[in-house]
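Here the complex is missing one protein chain, while the rest keep their positions.
Order of writing sets the labels: A, B and C. Residues in every chain begin at 1.
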Amino acid sequence: MIRVKVVGATGYGGVGITELVLQHPEAKLCALVARDDVGHKISDVYPHLDGFCDMPVLAADDPNANEPADVVFFSTPDQVGMHDARKELSKGAKVIDYSGDFRFTTSEAYADYATRIGKSPAHASPDLLGSNAYGLAELHRAEIAQAKIVGNPGCFACSCILGMAPAVKHAIVEPYSIICDCKTGVSGAGKKVSPTFHYPARYEQMNAYKLAGHQHVCEVERELSLQAGRDIKVTFTAQVVPVCRGILSTLYGTLTAPMTEAEVITLYREFFKESPFVRIYGSTAAIGTLHVRGTNFCNLIVSVDTRVNRLRIVAHIDNLMKGQAGSALQNMNLMFGLPENMGLHRSGIYP
Amino acid sequence: MIRVKVVGATGYGGVGITELVLQHPEAKLCALVARDDVGHKISDVYPHLDGFCDMPVLAADDPNANEPADVVFFSTPDQVGMHDARKELSKGAKVIDYSGDFRFTTSEAYADYATRIGKSPAHASPDLLGSNAYGLAELHRAEIAQAKIVGNPGCFACSCILGMAPAVKHAIVEPYSIICDCKTGVSGAGKKVSPTFHYPARYEQMNAYKLAGHQHVCEVERELSLQAGRDIKVTFTAQVVPVCRGILSTLYGTLTAPMTEAEVITLYREFFKESPFVRIYGSTAAIGTLHVRGTNFCNLIVSVDTRVNRLRIVAHIDNLMKGQAGSALQNMNLMFGLPENMGLHRSGIYP
Amino acid sequence: MIRVKVVGATGYGGVGITELVLQHPEAKLCALVARDDVGHKISDVYPHLDGFCDMPVLAADDPNANEPADVVFFSTPDQVGMHDARKELSKGAKVIDYSGDFRFTTSEAYADYATRIGKSPAHASPDLLGSNAYGLAELHRAEIAQAKIVGNPGCFACSCILGMAPAVKHAIVEPYSIICDCKTGVSGAGKKVSPTFHYPARYEQMNAYKLAGHQHVCEVERELSLQAGRDIKVTFTAQVVPVCRGILSTLYGTLTAPMTEAEVITLYREFFKESPFVRIYGSTAAIGTLHVRGTNFCNLIVSVDTRVNRLRIVAHIDNLMKGQAGSALQNMNLMFGLPENMGLHRSGIYP
Partner (left out) sequence: MIRVKVVGATGYGGVGITELVLQHPEAKLCALVARDDVGHKISDVYPHLDGFCDMPVLAADDPNANEPADVVFFSTPDQVGMHDARKELSKGAKVIDYSGDFRFTTSEAYADYATRIGKSPAHASPDLLGSNAYGLAELHRAEIAQAKIVGNPGCFACSCILGMAPAVKHAIVEPYSIICDCKTGVSGAGKKVSPTFHYPARYEQMNAYKLAGHQHVCEVERELSLQAGRDIKVTFTAQVVPVCRGILSTLYGTLTAPMTEAEVITLYREFFKESPFVRIYGSTAAIGTLHVRGTNFCNLIVSVDTRVNRLRIVAHIDNLMKGQAGSALQNMNLMFGLPENMGLHRSGIYP
């Protein structure tokens, strides 16, 4: 059994991976670490776990939190994992970090990202960069399988990259024409309270935010440029919608040459033929984010506006699953040589 | 493997049992029957099942729908199962019916119920009554295990009966003092559209309905009277709240003698000690319906208003799980000698 | 024109009275005071006011905040108005306070209330008690018209008192039999963020809280006892439902003698015949909280469970209007000799 330690266990990303590990046939929890609620049972913090996981929340320096683990999930804010990963690695663990700390493989790329989020541009462990992998399994399966450290993708980024990767790979869209119009449920902002996510302030409210620049743009452009083999730039709009879970990203790009919807679908299905969590649909499919809630799927609708020769992809994910804990578990499976979808093969519930 | 046939497969109760059977280690679907969407794949009707269950929806008289099954779930409106159960029984299947058709064991009790819902009071198969069991496992485990037909409880009724059964069993509340103030999410009304459940008409709307008398009162009073060994009458209020899943039932009864909260908790824990899906909490527990969503649990808060000597129980269930498909699967497990919680031991996801 | 000063202008109660005064033909805002956002325009804090009210938010000691006003609304937490009212009174203003500070007319009654909410039981201005009025216009119209200080009722209390006042006045229910099962939208908790009211924690969540005792019980029992002319005790349950605005209070009481619904309706209509904001309905009315949203109405459904001889009243209000700012403006109208419904005669919008 893979021994799993979760750091940041009391946040949404932490409870998400905890839920998944509890149902995974080859993994078990060995320690839950957090800064809040230390000494409480996790099932006091999250009562739905009552009887499923009643382990205590431990402080980072608690001896019980420092027994050897096989994998450590850092469900922590930016610039935590970059400091603490080394110690875990030295004890033989593999590391999966949810933040931006290990999404980039050079100090320069990291500095660009860190600057955008108003953090110090210096990476605390630059020597570890290069040995890490970007944790989007559909594009980096082999590297993830070899990596000691995986930087789990941002939730918006995940939907945008999966939605546009085949198109840029095959150069069917103009490289500077891409627009990512993204809508997220409120859980994407995490567990921390703020006036913006106070229930009454959010009820019947839709809005755009961070119009000046969202940090996920870095990884979207980096990944799409990698696929394209040339520079890709995108216009990115983040919007919040009053649901709990779900990202709906509508992606646009000008076609370099006319194509039919059927042709694009063929190309997308071929691209994702080894990816069990990506499902491709035509433009008449009656699907929405509710159909991926609680699952690790990314559903993509392919549509072509032939009047103006524009490709339009609608990507649907659960921001806390494929956009966070689900991808993290998928990465763990790959890192330990297990089937990619172990513990993740679930349909969700409806309605 | 238990071969499962679902009649009424395209409603919420049908898709609920379909989801559960797909994850059950000892059962498999053999036929999905419905009146709507015949000929379509169930995954076209419910796209979240795409890749999990792509079986066709069959008409009731389709030969493929009439291969032998070990159990047939009738997720159908009142007065369907009472006609069709006999044929399934004759082929050797056991029957679990979601409607009121088999919740009562005498023609008289059924007639009372049927009258309330504006249906013909005559039961179509009165000879089958008496061999059926009321499908609330926590109170009728042994009978369910022996029964060929189980009448699955109503969703409101499930929460009220579980919440008050220990109190009336031990005669700690006055028999005519019980009030059931029940709030349900909208999915309790099923898949059928109506102006009342149209999204804009329901947004930011709370209301009481059927104040003149709700059909679930019959089974609540019957079951509580059975536990009490004397006549129990309740005042029942049904209310709708704009969420999808969840029932919150606040139950009141005048104590026959002063008791502390701790004493009542002890009594309730003892009553439910063999019931894996009932969890008992004190009055300071910070729990709500979200903590049972997607699960088969019934969480009960025990509280005593000592100023006026009144017991107050707050019951939380997922109306589509413990209130419907979850209880149905729990009953199947009992009828086939399997552990009661097989395929149901799940915590749900949060948030 | 009545010059209006609002203290606590940046909270929900403050913006509510600001919106109302902006549309009132005989009143105008003269100062907006708050602790947060001082120096900002109120329309920066609440952008829907852009172009309607662009006054600055002032600190309490700002000279511009201390020009004479005719009425001062204290939309402030408990134990603010009790300190600051005197100064406003001395300048000739009348005072309407939203908190519990002036809901009680004796030091003893206040101490009971304050103890429940964990505050010091000593009132800071006990000499002012006795000259204040309880601001529920339907029951205290004449006193409010004479008072210099009005203590605006609690939102839950408003619904419970209006719903049960006729019944206890006419002694048709047993004095210790009353149960108030109350459900509120989240805005009732105000603007202050908390983990409990964080959007994802509240989505698809219903729960009871403060089961050990809610502070509104004091004023409900005091007011109902006053109407009854004898001691009344109630069991009170506060519950939160994930909408923004609305209170649905279902009130129960054992009838002292059998009565029909029609008889009770007659009695209620007579009781409220001078009250423009109370509408009485029979048990088949298809109404809910959405039908009073944004208005000052209290809609009451009357129902009798004849099987067990129990009266049931369903009260519907907008917690921020009749439950807060609407009642406050209604009180202002009375205090200044204006028609009770001036500036409040609005239907709301649907859906």
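Descriptive notes on the structure:
Criterion: a residue touches a chain if its C-beta (ideal position, glycine included) is under 8 Å from a C-beta of that chain, and two chains touch if they have at least 3 such contacts.
No experiment lies behind these values; they were computed from the predicted model shown.
Here the missing chain is touched by one residue of A:31, A:301 or A:334, and it is A:301. Taking the complete complex into account, A:289 is the one of A:76, A:227 or A:289 that touches the chain left out.
For chain B, the list of residues touching the undisplayed chain reads 12, 185-187, 191, 193-195, 197-204, 242-244.
Touching the omitted chain from chain C are residues 12, 15-16, 19, 22-23, 46-53, 187, 203-204, 244-245, 279, 285-287, 290-295, 299, 320, 346-351. Where chain A meets the missing chain, the touching residues are 176, 179, 181, 183, 185, 196, 200-201, 203-209, 211-212, 233-235, 237, 239, 241-246, 248, 250, 252, 283-284, 286-290, 293, 301, 303, 305, 307-308, 310, 312, 314, 316, 351.
What we mean here is this: only the chains that are shown with their structure count from here on.
The innermost chain, defined by the distance from its C-alpha mean to the mean of all protein C-alpha atoms, is B. In whole angstrom, the spacing between the mean C-alpha positions of chain B and chain C is 39. Centre-to-centre, using mean CA coordinates, chain A is 37 Å away from chain B. Remark: chain A and chain C have CA centroids separated by 46 Å (rounded to whole angstrom). Counting partners per residue, chain B has 203-204, 244-245, 286-287, 290, 293, 351 as the residues that reach two or more other chains.
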